[in-house]
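What you see is the complex with one protein chain gone and the rest in place.
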Amino acid sequence: MGTLIKNGTIVTATEHYQADLLIEGEAIRSIGKGIAEGTHRIFDAGGKFILPGGIDGHTHFNAPNGNTVTKGFDSTVAALMGGTTSIVDFTHQPKGLSLLDSIIKHREEAEGKSVVDFGLHAMVTDVQDSIFEELPALTKAGVPTIKAFMAYKGTPLYSDDATIFRMLQKAREAGMLMMVHAENGDVIQVLQQQLIAQGKTAPESHVLSRPSFVEAEATPRAIQLAKGADAPVFIVHVSCGEALIAIREARAAAFPAFGETCPHYLCLDAKNLWKPDFQGAKYVCSPPLRDAADQEQLWKALQNGWLQVVGSDHCGLDYSGQKEMGRHDFTKIPNGLPGIEDRLAILYSEGVLKGRLSMERMVDVFATAPSKFYGMYPKKGTLLPGAEADLVIFDPDYRATISVKTSHQDVDYNIYEGFEQRGRPDKVFLRGQLVVSGGSFTGSKGQGRYIPREPYGSAYQGS
Amino acid sequence: MGTLIKNGTIVTATEHYQADLLIEGEAIRSIGKGIAEGTHRIFDAGGKFILPGGIDGHTHFNAPNGNTVTKGFDSTVAALMGGTTSIVDFTHQPKGLSLLDSIIKHREEAEGKSVVDFGLHAMVTDVQDSIFEELPALTKAGVPTIKAFMAYKGTPLYSDDATIFRMLQKAREAGMLMMVHAENGDVIQVLQQQLIAQGKTAPESHVLSRPSFVEAEATPRAIQLAKGADAPVFIVHVSCGEALIAIREARAAAFPAFGETCPHYLCLDAKNLWKPDFQGAKYVCSPPLRDAADQEQLWKALQNGWLQVVGSDHCGLDYSGQKEMGRHDFTKIPNGLPGIEDRLAILYSEGVLKGRLSMERMVDVFATAPSKFYGMYPKKGTLLPGAEADLVIFDPDYRATISVKTSHQDVDYNIYEGFEQRGRPDKVFLRGQLVVSGGSFTGSKGQGRYIPREPYGSAYQGS
Amino acid sequence: MGTLIKNGTIVTATEHYQADLLIEGEAIRSIGKGIAEGTHRIFDAGGKFILPGGIDGHTHFNAPNGNTVTKGFDSTVAALMGGTTSIVDFTHQPKGLSLLDSIIKHREEAEGKSVVDFGLHAMVTDVQDSIFEELPALTKAGVPTIKAFMAYKGTPLYSDDATIFRMLQKAREAGMLMMVHAENGDVIQVLQQQLIAQGKTAPESHVLSRPSFVEAEATPRAIQLAKGADAPVFIVHVSCGEALIAIREARAAAFPAFGETCPHYLCLDAKNLWKPDFQGAKYVCSPPLRDAADQEQLWKALQNGWLQVVGSDHCGLDYSGQKEMGRHDFTKIPNGLPGIEDRLAILYSEGVLKGRLSMERMVDVFATAPSKFYGMYPKKGTLLPGAEADLVIFDPDYRATISVKTSHQDVDYNIYEGFEQRGRPDKVFLRGQLVVSGGSFTGSKGQGRYIPREPYGSAYQGS
Partner (left out) sequence: MGTLIKNGTIVTATEHYQADLLIEGEAIRSIGKGIAEGTHRIFDAGGKFILPGGIDGHTHFNAPNGNTVTKGFDSTVAALMGGTTSIVDFTHQPKGLSLLDSIIKHREEAEGKSVVDFGLHAMVTDVQDSIFEELPALTKAGVPTIKAFMAYKGTPLYSDDATIFRMLQKAREAGMLMMVHAENGDVIQVLQQQLIAQGKTAPESHVLSRPSFVEAEATPRAIQLAKGADAPVFIVHVSCGEALIAIREARAAAFPAFGETCPHYLCLDAKNLWKPDFQGAKYVCSPPLRDAADQEQLWKALQNGWLQVVGSDHCGLDYSGQKEMGRHDFTKIPNGLPGIEDRLAILYSEGVLKGRLSMERMVDVFATAPSKFYGMYPKKGTLLPGAEADLVIFDPDYRATISVKTSHQDVDYNIYEGFEQRGRPDKVFLRGQLVVSGGSFTGSKGQGRYIPREPYGSAYQGS
């Protein structure tokens, strides 16, 4: 006896068609026309879309951030509400700890709390000679992805080119995918110091200290290092058109360089940082928000496949007590924006309905491509017989206005406050279980399961 | 009671996975794990691939060609043997006849003979003022595609830029896709005359009269005309890396210009034209065969999506009595190569097995993308519940050597003579009927059905 | 006994420096510090610039144009007033006449009238098979340059690609430079007919019938034809940034493609065509005027050497009785603008003084580069001992407002009416004779001499 979803329009990364979908146990059993109802539990999805559950490969839960820590895995309920059934969370490496031990520690923080399935990315935040040798152990632990930062010079997060190059060499040997935060940390540090010295301490200085060229420089640099190491590379949170060019050109030369952008770069601009009364602090993230022209280039890049993934870069940080820490010094504002709940809403309302993105491309950047890049495919991120039954029944007729009042992110503001939202996940299934219904959480605390992931993801196949 | 194919690996344009597939009537009913056998006719596809039936959107059956005519639709049995279940054939417009009447006439030539389903492309071969007004009637007749030639100056095939530009304007209004043969007809005519004047009449002069630059010039010209008309454009049979650039750059600017290449450009080079004893005539096609370096660029373009489609450009022309017509004047050699039977064999043996193409990309360029571009999707070209049950059970373990002796093309030579073939369509289904089994035709003459196609194909969605 | 110009600042295409300059007979004798005054006639040029006399390689005197004829060589006095001492005039080829006979005829029209030295470009306006064989005779007659039109389809001016390609082949053999008017004549004709059919007959339709893409298409086409013929090519009157790209890229690939722009493209925009009461007709030229953004790209191209030459494309056509011929049909407005007198004024006032052009680049595009491209160097276009003493003493302190009232072009309007002019040629010398002084003509009618020019100009040296 299974669960039968009837009459919906199934949307995959490349097709949409009407069919019934039968779930048995934790998996999709079959997809077909007029599947017999038998004794199955029936859901009628007429007039609705059936999407694979979203995969958000860029989240920061329970993460040290400046002198504070982001919200914990309890708040992953916001992910489910937004149609995201799996995340891959970045794992801070505490000083002196190995990468692997950091993973073990972070997994413990998530177990029993996360309501979505979760994988963990490794992340270099304490460069030691020993970490380069850990990569085989990481893949064995289901961690085939690792991020390093070209930014944040002067902090433990920073990796110099030598570190990134060596890591790329080792990643290639281990079938791991190297993810890079590409901004020139040297220049940022110089500009920050110059701005502070001039008494320019307000949030907008965050933008002034990170002009587009610092990203436009670092992005091709990361790609050149990858070429030198003959390794694929994945650029996280591409924010501007100028940085995009290097990725598009690498693809035109058939080199495996890929990139992600985030919903906030698609529909918020840098002017928000100039909001009075320190409200600009709510919009401090790195890279910073850019201009309207950049937004159009990013949408075009998603539609044409020059960028492959949309992740939220979710950081659960309150304004009160957290963002406020930088009131007298913009460099002290904890970086990062909340947004895991609204990723699909932005893609659909601002993308699909405004003609910038096809439904299929939306599904790809939201679920299928992250699954392939991060080594979870075909278990997750797609609607196929045999795949885990993570899926969303999406009601396109829903209307709302995005607001902190109706959010589940456990943060005291919403960056999209006032945006018109059309459509929402009416029902969400996680491994066959109905965990959201009519906009309410119907699952159980800690239901999320750790996802051991596979090496040699799609970046190694060149697409 | 249906047909159940069990245990195969289903391959689509983006995914491959193991599942059972149930056919009922002419359509796919469902795809799932462990579908109950019931009273269905069972085929075990364990160890085999299930592919959508191929769509060859570039064929010339029963087509006037110089002073001769190509083989007729009886010979479409070769298509089926090669895993192709549908074609879209180009429709010669006889002098004085309207485009629509030409379609009606050509459809009559195919009905009762073709063993594959067939659509018909319109083709401008007699430019008259009236033809521009015919486009709405063509789409009504299921013909949303039309080709014009920038080459063949001095013959009725030639269209000048004014004709192409006007046709693009009208095609846009009607939701049709304009297909262009992009070679500079003026330059070719000059070079042909100069070569003939110098007594250089042998087949290799065909190559010398059509250097790469004539295609590298005409391709961006066609795209600029399309931009001026704000219409999508599709470049047929791209043969060289230099021409490719314009298409890739148009995509990078998000303009809907697309392109096809052919199997012979992927694995045969121009040196064949220098074969002694007039054997070079067997390889005369336009654009001409190019160099090994071009082949690698074409493969890379297919894998990376800079070219979208592989069509055969099949012309059933015998060497004896047909190619021989140009023995004393290379310009009299009828242009075109036989190849409809070997399209999948080349893609699999030369592409997939040599690491140049993924299975998914192979399926896309062979079946799914042509279906989308030519307005047959989702009825054909994909494996989905509800789609017509055109499919191939592909046996990867088969071994053979390509030879005219085992071909079904009704032509007295095979351009791939001696190529190692690995894998073949073991069984082919056309709308649910088993029409090839174990390499033998099991269908019936004239079983092919006319395919009325839809306007506003995927070129209008920009992908 | 010579003429000694003391204390001036000599400006060449690459340098400026203070020195005295001694003329003897028709030539420059020496340049030095403190040349002894002896018995020479002395001019003090303190505070003034000494420039080589300008060479305007793009003029149309006494030229059939639609149903009228432009002003004759008497009006070359305007050239002298503007600092231009030599022209190369385009030679209309009357129907049935050979290129060479056309040159002979046109030379007769100029002799005894022109007050500037003059060369003649050949121009294909009646395509016949015989003209391709004339090129050696042309170079022998001192005519190493020939122009053809890709525009004006449906008129005798039009050359198809076959004609241009054959002409390029022959030009290469003869060391001639092929000049091309690069606009897609087919598209223009289609758009003209569509506009007329819609009753859009006013001057602004001239712009609408020639959108930028017709030039952006034809420019790389001309260059590809040149590549195919292995011949240099020179694109006349480049009007827009999009067309410019092809020339810049050809240079980046070290191919000898070069280009000219005109003063009106540098400072007048298309809005002028919308002037009421048919005043827009005064601004009808081909290619049409473009946008402000194009102007900035053209200035940048001149300064950076991506365009090499500024010619006036002077056409002496009155508004009254001539431009008026197209009052009811914009296609009947004779094409072309008067402007030979103001070329230097625009380059200096709009270019140098506004920081867009260095003095050296101004001299290069105004005099030296045309001399080199058109085969007159080092006799003309430069200030060297041994060169002909064509030179300008330029007073940078002069102030005026450009107006038809003070013009010498013998045309009833001035396209730059109201422009502020700073600086003017205070004195002009032609082969050592003072022919302009204080803004008045001091020479004699018909003083201009025919300039036999040399083949293999600088385009063959690749710069």
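The chains carry the letters A, B and C, assigned in the order they are written, with residues numbered from 1 in each.
Criterion: a contact is a pair of C-beta atoms (placed from the backbone, for glycine too) under 8 Å apart; a residue touches a chain by one contact, two chains touch by 3 or more.
The structure displayed is predicted, hence computed values, not measured ones.
**Q** Considering the full assembly, with which of the depicted chains is the omitted chain in contact?
**A** Touched by the chain not displayed, across the whole complex: A, C.
**Q** From the list C:R251, C:K282 or C:R453, which touches the chain that is not on show?
**A** C:R251
**Q** Out of A:V190, A:A254 or A:A293, point to the residue that touches the absent chain in the complete complex.
**A** A:V190
**Q** For subunit C, which residues touch the unseen chain?
**A** The list for subunit C reads 12-15, 17-19, 22, 27, 29-35, 248, 251-252, 254, 300, 303-306, 358, 368, 378, 382, 384-387, 461-463.
**Q** For subunit A, which residues lie in contact with the unshown chain of the complex?
**A** 153, 160-162, 165-166, 184, 186-187, 189-190, 211, 213-214, 216-217, 220-221, 224-225, 227-228
Following the convention adopted for this analysis, only the chains that are shown with their structure count from here on.
**Q** Relative to the centroid of every protein C-alpha atom displayed, which chain's own C-alpha centroid is closest?
**A** Per-chain C-alpha centroids compared to the overall one single out B.
**Q** So what's the Cα centroid distance for subunit A and subunit C, whole Å?
**A** About 59 Å separates the centre of subunit A from that of subunit C.
**Q** With chain centres defined as C-alpha means, what is the inter-centre distance between subunit B and subunit C in Å?
**A** Here the centre of subunit C sits 51 Å away from the centre of subunit B.
**Q** Quick check: how many Å separate the C-alpha centres of subunit A and subunit B?
**A** 41
**Q** Going by the contact rule already set, what residues in subunit B reach two or more other chains?
**A** Counting only residues that touch two or more other chains, subunit B contributes none.
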